[in-house]
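The complex appears here minus one protein chain, its other protein chains still in place.
By written order: A, B and C. Residues from 1 in each chain.
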Amino acid sequence: MTVVFDGVAYGLLLFLISVGLSVTLGLMNFVNLAHGAFAMLGGYVCVLLLDRFGVPFLAALPLVALASALVGVLLERTLYRRLYGASHLDQVLFSIGLVFVAMSTAHFFFGAQQQPLQLPEMLSGQFHLPGGLDVGVYRLFLIVIGLVLAFALQWMIAGTQFGAKLRASVDNPRAARGLGIDVDRVFVLTFALGSGLAGLGGALGVDMLGLDPGFALKYIVYFLIVVAVGGSGNIKGSLVASLILGVCDVAGKYYIPQVGAFVIYAVMVAMLIFRPQGLFGRTAAK
Amino acid sequence: MTTSYALQTSHLVKRFGGFVATNDVTLNVAAGARHALIGPNGAGKTTLINLLTGFLEPTSGSVTLNGEEVTRLAQHQRVKRGLARTFQINRLFADMSVLESVTLAVCERRGIGASWWKPVGAHTDAIDEAAALLAQLKLLDVAHHQTKSLAYGKQRLIEIALALAMKPKVLLLDEPAAGVPTGESRALFETIAQLPREVTILLIEHDMDLVFRFADRISVLVSGAVLTEDVPSVIATDPRVKEVYLGEAAHG
Amino acid sequence: MKLKKQLIALTLMATAGACAWAADPVKIGLVLPMSGPFASYGKQIEHGVKLYLATQGDTFGGRKVELIIKDDSPGTAGDVSKRLAQELVIKDKVDILAGFGLTPSAFAVAPLATEAKKPMIVMNAATSAVTTKSNYIVRTSMTLPQNSAPIASWAAKNKIKKVFTLVADYGPGHDAEGQFKKTFTAAGGTIVGEVRAPVKNPDFAPFLQKIKDTKPDAVFLFLPPGGETIAFMKGFKERGLSAAGIQLISTGDLPDEDILEALGDSALGLITSFHYSEAHKSPENKAYTDAYYKAYPKDRPNFMSVGGYDGMRLIAEVLKKTNGNTDADKFIEAARGMKWTSPRGPVSIDPATRDIVQNIYIRKTEKVGGKLQNVEFDHIADFKDPGKQ
Partner (left out) sequence: MSASTLSTPPDLPGTPEAAGTSAIPKLNFDAGPLRDAARWKPAEYAFWLLPVVAYFVFPNDLSLLSQIVITALFAVSLDLILGYAGIVSLGHAAFFGMGAYAAGLLAQHGWGEPVLGLLVAGVVAALVGFLTSFLVLRGADLTRLMVTLGVSLMLFEAANKLTSITGGMDGLQGIEMKPVLGLFAFDLYGKTAYIYCVIVLFVMFWLARRIVHSPFGLSLQGIRQNVFRMPALGAPVNARLVGVYTLGAAYAGVAGALLAQTTQFVSIDVLSFNRSAELLLILVLGGTGSLYGALLGTIVFMTAHHLLSGINPQYWQFWLGILLIFVVLFARDGIMGALRALTRRFKGSRA
């Protein structure tokens, strides 16, 4: 049973990090492979706040989200904006360049080795449920945050005026401008949202995934798989996809360890072939 | 004498979810005919063409080309059997020169599209045939110009050149004069009119006086179904056709 | 055909060697992963080599030592290492090749060392078969089986009957698992479970759960240093496996000084077998660690830096013995059977296999003066690499 619980926790962690990519990719049609770099940035800022400035972990999280959102806005204004019309290939190359820069900068400032992150007391250790099922407290914390964020995002996209403006600007920027929507401002805010989420996901993930300069490249594949399978721009799709992948990966490793990594890659390739637009994604509009 | 039909459909239906785009269309285009297909916007003309060319699979019904059933055949196989088309919106090779584009089409028709040993330049017979086509459509002077640098009117001529390169038995013209200034569209239609009777033409066109001067048979398509089919003189006086067009105009 | 070529190369080398050894500097080409995923390997080995020159001077047998460092990032690409080694030999005319952070680079360069007749000092790559790839290879770091066998025999002797092995699913992981199983079952122990976890494995939850269910006495672990180790150790503690009394044992590169901070308290109680620990009590190690902290305050001395340090020492000792002559055959002859006291303890070069023979210590990870250390409490003296027995 704990396999399912761990799978859900791991799936939600994947969701937290990749939902930002789903936002930038789906709603803004921008293949941002550098998404991992924002997550890494979030991780390093969190480590910095905890170690050097003694900020408690929970207080650090919002700051981390803010910091990576700001960096997101800065990069969006200067660089990303020029590439909205560009082909996916250009966007991929641009973001790989950004990843290289981020990795060597992190290596320069923080050195090559792993970054230590001490979780606060109340978040570590185990929590014994009556049914003999012992649940990691931190994993529970991750699940709660993940679900809260998922519903908040879904409500924001579907429910609010900003969400409507966002979807309009992506479907048809010209028409949206015609309706008086300041499309640029919408894109900036969306990008900030995307990178802020990534930073938060990165910080939360440090404890489980570790943090070193190679982080941005090492987990790129996992983020892309979630978005590809979940369907870009679809929060619900990304949530379900990351849960499925989380549980599949965990169960795969528990029951048939030697197959392990093949499961995720095979699922991805099969999904892309039979449902190119992903499980829940809209049929590729463009 | 039984007229042989170049292109026929029987009870053709195409449904997109609930919406019926093509509603039980049975069309018979005689060999060598100049058949026009008219109808208000949204009557399903382009969907019908896409069904004829194989770009879309019909929900039911069949398409027959020169007596051979082609409903299940892929688009390029129907072209090999002599069915060529032009596109309503230009679909051309922007970075290629006009001569390159037409030579490419000629090579495909001659079945040497996949030959990889001799360079294109060495296939002089194909180039000559392409050049002759350009001469026929008065495009020779821009042969080496890049397609994207040409005026829209000239680009429409390239669409026709590419279709003719297929040496079609049946030519589907999807609003060939669309977007072409009236002066040039007259010349365009002269070229189409000069095409020999071996080539059966199914023309989709809005411009009524062009249709009445060009077509020897007209089908009227309304909301996916054939309202009526007859010679131009009968269609011109048929009150229902006027009502459909006027109705469209009246209701706005 | 081959013999004729060797003769020409020999005469060529001899003439060059003879007249050069008096005055010219000894050029040493270091092939190390300075960037990319294994950048910390290159950095630590470089620290060790430079520390030796800084503390023991840089002139031996009348010749000054000159270092040329080439980055064979990412470190696992044999073709890059071979190209850099070829450049060092042909373009920079180095006398000695050294470094080799990972096994692929050592394997790729070995044939070149034979053909160019250059001594090749391996300072880290740990796969047992490395020294068999060329007669001009001498290793001053360790071998995998040399470290995994002692922990197995120690476990068998210390009331550990049922062991669950979990290794990373790649070459070195398979070797460590094989050697541990061979020694442990020979000493009467039983393996109750085996898992090979994928190398890139962001989450160990399923394996930890499996271990918890099988309830072994101990878990033998072999993972590449870095993120994976941290995730596992944290999970091991968090899921209460340590509380359930399951002892964690592994080879010493797991609680490597480089990542002890990042491991934090989850590493406490870990028992490992290794050839070097910063906490090793000996005057040589005290001098070494003091010099290390003075030169590199931000880092901690670990086994890779000692591999570099001893590699440089071997070169120095041989140059003294051959009076500066770097002819490959003379160099290897001089190196065979060489003995000295390294910061890790007494070491010697096995005359037959040219591999290092050294004490393997059993240590426990404890907090010493507020800092995590691997405190040695038992050892096996002059342990040869079982991999080549």
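As a convention for this text, a contact is a pair of C-beta atoms (placed from the backbone, for glycine too) under 8 Å apart; a residue touches a chain by one contact, two chains touch by 3 or more.
Model, not experiment: these values are computed from the prediction.
In the full assembly, the chain not pictured is in contact with A, B, C, by the touch criterion defined above. The residue touching the chain not shown here, chosen from B:K80, B:R186, B:R213 or B:K242, is B:K80.
Across A:V3, A:L48, A:L63 or A:L83, the residue that sits in touch with the chain not pictured is A:L83. Listed residues C:A54, C:I90 or C:A186: the one in touch with the omitted chain is C:I90. Only one of the listed residues, B:D128, B:D216 or B:E243, touches the absent chain: B:D128. Residues touching the missing chain, restricted to chain A, are 25, 31, 79, 82-83, 86-90, 92-94, 96-105, 107-108, 217, 221, 224-225, 228, 232, 258, 261-262, 265-266, 268-269, 272-273, 276, 284, 286 (touch as defined at the top). One chain of the complex is left out; on chain C, the residues touching it are 1, 9, 34-36, 39, 42, 69-71, 73-74, 76-80, 82-83, 86-87, 89-91, 103-104, 107-108, 110-112, 115-116, 127, 133, 169-172, 174, 198-199.
Although one chain is not shown, part of chain B still touches it, namely residues 53, 55, 74-76, 79-80, 84-85, 87, 91-97, 99-100, 103-105, 107-109, 112-129, 131-133, 135-136, 140, 143-144, 162-167, 195-196, 198-199.
Definition applied: only the chains that are shown with their structure count from here on.
Comparing per-chain C-alpha centres with the mean over every protein C-alpha atom, the closest match is chain A. Distance between chain centres (mean CA atoms), chain B to chain C: 75 Å.
Between the CA-based centres of chain A and chain C the separation comes to 37 Å, rounded to the whole angstrom.
Only residues 35-37, 39-40, 43, 169, 195-198, 200-203, 205-207, 209-210, 226-228, 230-231, 234, 238-240, 258-259, 261-264, 298 of chain C touch chain A when the two sit together in their complex. Interface of chain A with chain C (complex): residues 2-3, 6-7, 9-10, 104, 107, 111-116, 118, 124-126, 134, 136, 138, 207-212, 214-215, 218-219, 222, 249-251, 253-254, 257-258, 260-261.
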